[in-house]
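Please read through the structure below; I'll follow up with questions.
Note that one protein chain is taken out, while the other chains of the complex remain in position.
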Amino acid sequence: MGVEDKFPEVVTSRLTDLVGWARKNSLWPMPLGLSCCAIEMMATVGPRFDLSRFGAEVFRFSPRQSDVMIVAGTLTWKMASVARRIYDQMPDPKWVIAMGVCASSGGLYRNYAVVPGVDRILPVDVYTMGCPPRPDTLIRAVMELQKKIDELAIDGRRPREPVFVQ
Amino acid sequence: MADVPANPSSSSNPAAAAPAAPVAPPPDPLIAALTALGAEALPLTQDLLPVFRVERDAWPSVARALRRDPQLSFEMLIDVAGVDFPKRRPRFEVVYHLWSLTWNKVIRVKVGVPEEDPQVASVIDLWPTADWHEREAFDMVGVKFAGHPDLRRILMPDDYPWHPLRKDFPVEGIDNSISYVKAGGVLMTRELDVDRPAGQDRTPVDRSHGDPAGYSDGTPTLPEEGRS
Partner (left out) sequence: MSPESAPVLPPPAAGAASAASAASGAPRFAAAVANPKVMRHALTTNEKLFVGPFLKSLLYTFSRMFKKDITRRYPEQKMENKPSLHGVPVLVMKEDGAPRCVACGLCEFVCPPRAIDIQPGETDRPIEREPKSFVIDMLRCIECSYCEEVCPEEAIVMSTDYEVVGRRREDFVWDLKKLLKPIAQLKDRIAWVRRTYRRWDSNADASAPPEGGVYRDPRWAGKSKPVDHH
């Protein structure tokens, strides 16, 4: 016995579901293009792959207007503090995609200059394999992130309570 | 410079000199001029670049002459590089490439720098482009440039304690958990995984917020430094 039974044209939802649905379908990425992965990132937004089919095409070059940071490329220790500052300026809730093996684990660069994985300094939500990953892989990462956001409660941190089924 | 014998036609006619093969090549006036300044001429490189070695104490005056003398006038500094030869004495070398746009000549000048006192005069007042080049040589090899107004590291973080292009520095880096970068209020330790076999990289502390597994509200698992 609910509203939906009386008025079949009305759909009810919880606020947390609604917010999660809105959030996951309007991701605004902050491109942190550090090397060649950035080229594939640009291709992903182009017409051939068209990231806007997932609502994530509004690349913002200001961290204050974005909620997912795509770390695309080799992060050096010199750049690390900058990346962290950019991340700190993003408003909550925020997510991080480590695109490519360099961002995910340091990849080819096992040396003194490169951060072995951006998860040393940022909380990474989705890792992506490839050197560089194809645009398809980045789209897949965005889809994975959407799935993750869908599991979160309204504060963007806790898992969502299961839906009560009668 | 006036006492250097001017000999403009010595090397200007290669076609005429070619048949007389056994004759030694005419003395290069540039080499003569630089030798008079106190530089030691080394054999030409493969691509026929004249190379000179200059004593560290003589380098400021030689550099001034190279830049200011209208008959040398090397207007452009192409490159400054620090080189480490661990077995040689002096251990370090600073290599300058200079280009005279007037005479269309490129030369290479090497200045030896001993390890005990790794210092050489900066040429930033003669060639302003030397600024970043000298900072890079300082960062990578550790040669200090006296007179440089802003000798900071350029490629490595400011608090990095080593000079990584020295030959005795391991390319994997030194485990430097004592060194850290303070950024955005976060202390980032700088540990490296280089010697671990594949698949055994130290998986960092799980800082992923909102990961359903292992989350419980109110416990200190939520890292306070991870949140802004």
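Per-chain numbering from 1; labels A and B assigned in written order.
Quick note on the criterion: contacts are C-beta pairs under 8 Å (C-beta built on N, C-alpha and C of every residue); 3 or more make two chains touch, one makes a residue touch a chain.
Note that the coordinates shown come from a computational prediction; the quantities given were computed from them, not determined experimentally.
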| item | value |
| --- | --- |
| Sites on chain A contacted by the missing partner chain, in the whole complex | 47-50, 53, 101, 104-108, 110, 117, 119, 125-131, 133-137, 139-141, 143-144, 148 |
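Assume only the chains that are shown with their structure count from here on.
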| item | value |
| --- | --- |
| Of all residues in chain B, those that touch chain A in their complex | 155-157, 160, 162, 164, 169-174, 181-186, 188-190, 192-194, 201, 204, 207-210, 212, 215, 217, 222, 226-228 |
| Complex contact set, residues of chain A against chain B | 77-78, 80-82, 84-85, 87-90, 92-93, 105-106, 110-113, 116-117, 119-125, 148, 151-152, 156-159 |
